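Note that one protein chain is taken out, while the other chains of the complex remain in position.
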Amino acid sequence: MDEGFSASQLTLRRPAGKISTARVEADEFIIASGVFNGKTTGTPLCILIPNTAQHSTDYENAPRIARPGHADYTAQCKYHGYEDFRGGGHFSGRITAALVAAGAVVIPALRAKGIKLGTHIASLHRIEDRAFGDIAADIDTLNSSAFAVLDSEAAEQMKKAAEEAAEAGDSVGGVLETAVTGLPAGVGEPWFDTLEGVLSHALYSIPAIKGVQFGAGFDLADGFGSEFNDPLRNEDGRIITLTNNNGGINGGITNGMPVMFRCAVKPTPSIYSEQKSIDLKTLENADLQIKGRHDPSIIHRARVVVDSMTALVLYDVLSGRYGTDWFCGRSAD
Amino acid sequence: MDEGFSASQLTLRRPAGKISTARVEADEFIIASGVFNGKTTGTPLCILIPNTAQHSTDYENAPRIARPGHADYTAQCKYHGYEDFRGGGHFSGRITAALVAAGAVVIPALRAKGIKLGTHIASLHRIEDRAFGDIAADIDTLNSSAFAVLDSEAAEQMKKAAEEAAEAGDSVGGVLETAVTGLPAGVGEPWFDTLEGVLSHALYSIPAIKGVQFGAGFDLADGFGSEFNDPLRNEDGRIITLTNNNGGINGGITNGMPVMFRCAVKPTPSIYSEQKSIDLKTLENADLQIKGRHDPSIIHRARVVVDSMTALVLYDVLSGRYGTDWFCGRSAD
Amino acid sequence: MDEGFSASQLTLRRPAGKISTARVEADEFIIASGVFNGKTTGTPLCILIPNTAQHSTDYENAPRIARPGHADYTAQCKYHGYEDFRGGGHFSGRITAALVAAGAVVIPALRAKGIKLGTHIASLHRIEDRAFGDIAADIDTLNSSAFAVLDSEAAEQMKKAAEEAAEAGDSVGGVLETAVTGLPAGVGEPWFDTLEGVLSHALYSIPAIKGVQFGAGFDLADGFGSEFNDPLRNEDGRIITLTNNNGGINGGITNGMPVMFRCAVKPTPSIYSEQKSIDLKTLENADLQIKGRHDPSIIHRARVVVDSMTALVLYDVLSGRYGTDWFCGRSAD
Partner (left out) sequence: MDEGFSASQLTLRRPAGKISTARVEADEFIIASGVFNGKTTGTPLCILIPNTAQHSTDYENAPRIARPGHADYTAQCKYHGYEDFRGGGHFSGRITAALVAAGAVVIPALRAKGIKLGTHIASLHRIEDRAFGDIAADIDTLNSSAFAVLDSEAAEQMKKAAEEAAEAGDSVGGVLETAVTGLPAGVGEPWFDTLEGVLSHALYSIPAIKGVQFGAGFDLADGFGSEFNDPLRNEDGRIITLTNNNGGINGGITNGMPVMFRCAVKPTPSIYSEQKSIDLKTLENADLQIKGRHDPSIIHRARVVVDSMTALVLYDVLSGRYGTDWFCGRSAD
């Protein structure tokens, strides 16, 4: 983190509404270090978000029986039983609040350099949002929306699908699509640290993401080279591509077009239906009936995390090319 | 690279056949350092693969007009015109030979620990191979096949589709699916270095890969939690999941099931049809007619690279957990 | 940090006595994450040490005039004026409390593997302690001493020298010598990550350290090869060297002898005598008269930090070779 960013009016985004959990988490935070006179200092920025709403009784039975689709069993394999299994421990989605806090500092810094980003729910349980149109305007729309869908009718259908899944004791997933505008051409590395590579590396830290694709992604696999090559043109002195099937990246490096990617978000694994599983203490077969309050979908929450993680990666990559002084508006010579 | 691996009979895999380029590359190699008495020494292993077949006249006109879908324009943006543009420079797929050479050392080391991996062409231009069945047996089949398709009829159709694209001056893409068996449960990190994250980071270095997904990947986005949670069972003392929609990974950590992932490979961008582009010297619009000899598909070559890159990542992750001595059969105490 | 360490009785070491500052710092701490049932969980261990005794009036005039020997001016150059200059900001020696907290967890983990370490004040303002004798016993003595000097007469002279310097409004420095026993032979890398390199890299983070040397260090420069080569012998089946001028490290790798190194600690730069300096706001010349309470020496405090930093590096290097599971008493196969 470089110095001089305004951090005093830090506001963390969190979603609300009917399909979100009834659990109230205050999301109040304490800036423990790294801010002086309302600006970041260059010292590590430590933001504490106390976990105020731990209903340990909700989880009373859960830790003994592994929740399928969660990390309960793999955590035990990795940590040899020392893991804090209450509420999923550090595998809990609540941990992403820290990423959102970091994003809240970095996103304005990118914006000050003309770089904007936003994410919409491209689909939720097969219900599709409209595609990005005027990307810059759509980003602004998304960033002021509680439920990040561009087509309001699709938004209603998505909410309805999530509510129906909840009523059936089930959950749904979807696809998030992110657009980044204003990135200079020439950013990224050809080998090992391609922009696709460093972004996907980070994005896979977000719980429930099981796929990441750039541009037309898996659709590219089905077509012809002649359809997907993105012809180049000089448009009034600006080099563009006529299509953007490569998602603004060629050879791991930005080409000046919007960077576009999609993340597959799996259905929330916490469902109410009875599930086959094992008892983690005995490793014997046992059936699981999850109690407590859980969201039928986390995709509308995850999009804020995707934005934040993306911003952190871009900030890092841009600092590498232009220097840590660049974001402070300093030039080297 | 740890010491003691047998490197003296190093054999590099390369594909042949009608749909591959007519360009002959001898793939002879020189081990410049790191081997003594037929074993790796722990010193950096330097393998040189001279580029013997550079027909510079083939590329005579190409570098002036950016090839759409290639990195010609982005390389110029990044390297300010200092890049070696002949044959795509270090963006050329030929560079992957170095990864295959490294994989040739590491793959047997993994195999000595009971870890096997293989990749098939899951689809080529919408023609689908059969799914993995007996995974360990299928891996063996694939690793002895020049064209890595499990269903021989699908293989013929795929070759035919690639040849037809070639005749039409066009190219095709596809999807590669990789399976890894024998990985211990508990490998990977919950945050930042999830196994999905470190694998995808590396895989995106392979030219033409534009999507990576684990387990059911983007299909997970369309279903219900109740369908995809992978119920756990104790099967004769071994913990398994009844399905493997999460691709052997929960919370970024292996669960002991086969690790499964898919990569989207875009159609080879070098096609013979005329394409709109720009002249890189003047940045004016210019049309491009690619000459020379080019493959209509690189997917059957890319699978060897995917295997190698995967093996390198797994070797690294396993060394972290069990120590660099582990692969030498040494124990610490 | 690996899991399963006992962290519940964490005790932070801090020195006391006449030559230490009168400033009271409670050193109470809060474990905010990473401990469950009295053991580390594998989750990042967050230990908060609130800074309770900030007398901002002490520093009222200081920040405007750079304190020579401190980082006031360089901080302004690096952070463009956004730095928190109160009390030296994150350049303050108080930040080392965090390293000591981390060391308090790792040192017992090393000890459980038979690795012990300790540091004595080898000299303070030219007054020399006796050399290490029975190293293992001396380490135990040092770790139960508030003032880490092996020769009690030298200890008294050192304290007297520090007090005299304090009375004269001045400060003194010294040399710390650290010994580590029980390290296996074969740890470290020959190039780039030599054990000397990774240790010195970390040690230079400790404020006031301006020199690091291994074994006979700079004395090696003055003698003959025949004096310093450390002849090897097999002593009842154990390979030893008859002398230890190389400090237990050859070619960057441990040889099984105690690892020995020395750190030069400069005199505390906060002195009461008037000093020439500049005003940081105007960059004009200005004289400085430091007020407040300051130690005439920090070397007796720094030794705890040196121990902790050394332990952190060794833990890291050993985990690399033997795996993160090693410290949990797990074997890989």
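Every chain is named by a letter (A, B and C) in the order it is written, and numbering of its residues begins at 1.
Keep in mind that, in the parts below, contacts are C-beta pairs under 8 Å (C-beta built on N, C-alpha and C of every residue); 3 or more make two chains touch, one makes a residue touch a chain.
Because the structure is a prediction, the values reported are computed rather than measured.
Contact with the chain not shown here comes from a single listed residue; of C:Ile49, C:Ala71, C:Val259 or C:Val305, that residue is C:Ala71. Interface note: of C:Gly87, C:Gly103 or C:Gly215, the residue touching the hidden chain in the full complex is C:Gly215. For subunit B, the residues in touch with the chain missing from this view are 3-4, 32-33, 36-37, 39-44, 48, 78-80, 82-84, 86, 89-90, 328, 330.
Although one chain is not displayed, subunit C still touches it through residues 66, 68-71, 73-75, 77-78, 90-91, 95, 123, 125-126, 165, 169-175, 184-188, 190-194, 196-198, 200-205, 207, 209-218, 220-234, 239, 241-242, 245-247, 249-256, 262, 264-271, 273, 275-278, 283-285. Counting the whole complex, the residues of subunit A in touch with the unshown chain are 184, 319-326, 331-333.
In this text, only the chains that are shown with their structure count from here on.
Looking at subunit B and subunit C, the chains in contact with each of them are A. Ranking all chains by how far their C-alpha centres lie from the centre of subunit A, first place goes to C.
Annotation: the subunit A:subunit C pair of sequence copies touches via predominantly the same residues, more than half of the used numbers being shared.
Inter-chain centre distance (subunit A to subunit B, centres taken as mean C-alpha positions): 26 Å.
Subunit A and subunit C have Cα centroids lying 40 Å from one another.
In subunit A, the positions touching at least two other chains are 78, 90.
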